[in-house]
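Worksheet: one structure, shown below.
With one protein chain removed, the remaining protein chains of the complex are shown where they sit.
Moving on to chain A:
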Amino acid sequence: MLTLRDVSFAYGDDVVLSHVDLQLDDAELVLVCGRTGSGKSTLLRMFNSLVPHFTGGTLAGDVLVDGVSVVGTPPRELAHLVGYVAQDPLSGFVSDTVEEELAYGMEQLGLDPQTMRRRVEETLDLLGIAELRHRSLLSLSGGQQQRVAIGAVLTMHPRVLVLDEPTSALDPTAAEEVLATIARLVHDLGLLVVVAEHRMERVVPFADKVVAVADGQVTSGPPAEVLAGSVVAPPIVELGRLAGWSPLPLSVREARRRRSEVVDRLGEPSPPLLPEGADVLVARGVSVLHGTTPAVRDVDLTLVAGRVTGLMGRNGAGKSSLLWALQGGVRRRSGSVAVDGVDPAAARPEKARELVGLVPQTAADLLFLETVDDECAAADRQANVAAGTCRDHLDRLAPGVPGDRHPRDLSEGQRLALVVAVVVTSAPRVVALDEPTRGLDYPAKEALTAILRTLAAEGRAIVVSSHDVEFVAGVADEVVVMAEGEIVSRGPAARVLTESPAFAPQVTKVLGPPWLTVAQVEAALPAAALPDGGSR
């Protein structure tokens, strides 16, 4: 269905892909994985000519869709063959309501009204969004928007569906919804679905084939084979590697069956230690209103020095509002916040930054200069600290970021590190991060975990909101779960995360509590039990 023949792609001298051969067939769910910036998106966008039509660059070799070369054909002429859904569904919507959005592509194809009407109805049912048909697209939740975006290309009856990180912005439950939909398309309609995804643990169990992109090279094959040698792999694969299982387990079910092989060899888990320290931030009865809707209701929260607190909950549960209220950037309706006895909301912004440093969801909002060095120098000036402080932080967090580079040209991970460095330059007592793992691959998330642990070790209190269960399991000492603006559960990570199936990390699902991460298991395994090359 999709064939790449000796395809190379480069921006000037910057080679993204070189001599790639690839063959993808009908009725397959193909997972494309690789590190951030490895060329995953480039590969995906090649299938419908968005690369090089929208990006520039030089393409050599041949791209065939259904046996016909599409090199030189503009994307619009391929709309009926290849459906492409971009990362952020909202940014791609053209109309206001669900129904009109579903019909848009068909209008462009010039289908007759009868067919359009029928296909809209079919698609509404197929994706389970019939009750949303008249709703405004802006009023939908993230998962619903993503399903509408998929529906909007499905109505054109494409042969191939290409999805670029369809679940990166979604909470675990919404992500399940979308993935279930995708799996259904492959099984029921026999579509070829190509998905790029960073949080692979969700997609791997459904995938028929994995395409790994690294250093301009592409390897493809059955998931177990490809993942065995991949740099980026979900926890379950890491666990399988650690235990020396072959073939590698891809789903919790497969791994669970071989659980005893590992559990019997494991020593006692190190008891979860909740780092004790002084209370740095004390919030009592905090409420925040958005218009007339309460975003945060009467929340009590205490952040302790040296401790990382994970903040979880579905989209719109009030996590961001709470973090902003702690920083003082959003007005509290009621309640009190005190950082070492001072209310950040009442303090002047410069002072508030020394109390609570917040890395917002779109971290790039904080950056506005042309080079990394300029940003660092500006941060030093604004915080009134010795020149070079920010750069020191950056080097500690992410060594080797070129100083003359434009911040937008950095990788997601580097840019995040830069923003964290800028925020930390003011030496805040509390560092809050709002959804920092978006677009980060596994190694980058590990680096971020290390960064946060370092900051905590310096005696700061850290609070980080995230949908990413595996990330929270790795970084947090304590977890707070929010729903509808209220705290519904809190406690040590090992307890909260293992309590509910929705938030349980894969390792817990396989080995049972109290195991949370592969690193924990690795530490508890007697050294002799490790097979060669199985360690990370």
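Throughout what follows, contacts are C-beta pairs under 8 Å (C-beta built on N, C-alpha and C of every residue); 3 or more make two chains touch, one makes a residue touch a chain; residues count from 1.
Here is the rule we use: contacts and distances are computed from a predicted model.
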| item | value |
| --- | --- |
| The complex's invisible chain, by UniProt name, from "MnhB domain-containing protein", "NADH/ubiquinone/plastoquinone (Complex I)", "Multicomponent K+:H+ antiporter subunit G" or "CbiQ family ECF transporter T component" | "CbiQ family ECF transporter T component" |
| Residue touching the undisplayed chain, where the options are A:L4, A:V65 or A:V120 | A:V120 |
| Selected residue (touches chain absent from view) among A:H19, A:H53 or A:R284 | A:H53 |
| Touch with the omitted chain, as defined above, among A:T36, A:T302, A:Q382 or A:S411 | A:Q382 |
| Sole residue of A:V94, A:A387, A:A457 or A:V488 that reaches the chain not shown, by the stated touch rule | A:V94 |
| Touch criterion as defined above, residue of A:G357, A:G413, A:G474 or A:P505 at the omitted chain | A:G357 |
| Positions on chain A contacted by the hidden chain, ascending | 48, 50, 53-54, 74-80, 82-84, 86, 88, 91-96, 99-100, 103-113, 116-117, 120, 131, 134-136, 138, 152-153, 156, 324, 327-330, 349-350, 352-353, 357-360, 362, 364-368, 378-379, 382-383, 408, 422-423 |
